[in-house]
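A single protein chain has been removed from this complex, and every other one stays in its place.
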Amino acid sequence: MSGKRAHTAWWAFLVHRVSGIALALFLPAHFLALGTALAGEEAFDTFLRWSEQPAVVFSEWVLVMLLAAHLAGGLRILALEFLPWRGWQKTLAALAAGFAVFAGLVFALTR
Amino acid sequence: MSDGAPACTGTATLRVAVWRGDSNGSFQVFSVPRRGSQTVLDVVTYIQRVLDPTLAYRFACRVGMCGSCAMTVNGTPRWTCRTHVDKVARGGKLEIAPLANLPVVRDLVADMREFFDKWAAARGRFEPTRTREDDFAAVKPASPARGEADAAIECIGCGVCYAACDIVTWNPRYLGPAALNRAWTLVNDVRDGGNVERLAAVAGDAGCHSCHTLMSCTELCPKELSPTRSIAGLKRATIK
Partner (left out) sequence: MSARGEARLWLWQRVTAAFLAFFVLVHLATIIYAVRGGLSAAQILGRTRGSVTWGAFYAAFVFAAAVHGGIGFRTIAIEWLRLRSRAAGALALAIALALVALGLRAVAAVAIGP
């Protein structure tokens, strides 16, 4: 990556955009999975059992992390754009990252 | 030095790749003697005076005031007169190219016309409301509006922020940090009468709403301005 991009705010942007893309790709799959409930409880149950596989559990953890990262980054952007300008944006980015990790941990530990 | 670079007492050499030609050109490599307190502009000047007089480049004050010597040094836009070789030459290597996001005239000279055209498109021009017959405008220096304007007013149009901005690269219509920053100073100028048109000019995909707060402009501005801050102000002003 070029030197002109090696700063916190640029990483914050990239994380926000990539997590947004990932979530947008995940969402239809999520809707379709929930739609299996239309076929009745059994179909839904089959799906839930499938979702207990380690690979799926891991992917869910990744998704929760992405969601938390996108949310935290989004709150940072709302603060940057709507609140009066302050010099602590880097701290905001760090807090956003921290929240994302925290959410992922909570999700992982409560399984 | 800890990175293994040779001592800067004139005994070592730099391997300098310099962009030649227009946008379809290529890098040409020169060997330049290394000297103490050498700047990248010193290196370019040496090449042109001693090695290849056909090299085209811009400079003027060479003391960090005019912004004319802005070029891309190892991928980052900087003022070459204010860039010490010791700070950027890893392993004695330098790569020097013209400013990004602008057409290349020749070698290290970028065509700045679109930069200033966008300045005009953003209505970065003062629109007076008084004549010489009127009394002086009274502007309180400590007022919040003047504070906002003063924080952004020192821009000298060097183009470093424009070259650094990835949105300019991705969206050719984007007016860019400098033009929007200047528009913000005028939005906050109580003497100016052109804000209805100006706020319309800086809105939308070409304007402030395309800024994604990458903040490369703020990181690299040699005058330590924050176009991101100015653009955030424009975002709030345009949705009122």
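Order of writing sets the labels: A and B. Residues in every chain begin at 1.
Note that in this section a contact is a pair of C-beta atoms (placed from the backbone, for glycine too) under 8 Å apart; a residue touches a chain by one contact, two chains touch by 3 or more.
Note that the structure is a prediction, hence the values are computed from the model and not measured.
In the entire assembly, the chain absent from the figure touches the shown chains A, B. Of the residues in chain A, those that touch the hidden partner chain are 17, 20-21, 23-24, 27-28, 30-32, 34-42, 44-45, 48, 64, 67-68, 71, 74-75, 77-78, 81-82, 103, 106-107, 110-111. Although one chain is hidden here, its contacts on chain B can still be listed: residues 167, 170-171, 200, 203-207, 209, 235, 238-239.
In the analysis below, only the chains that are shown with their structure count from here on.
Each chain gets one centre point, the mean of its Cα atoms, and the points for chain A and chain B are 35 Å apart.
Taken in their complex, chain A has these residues touching chain B: 2-5, 7, 9-10, 12-13, 17, 77, 80-82, 85, 89.
For chain B in complex with chain A, the residues that touch the partner chain are 74-77, 164, 166, 212-216, 218-220, 226, 228-229, 232-233, 235-236.
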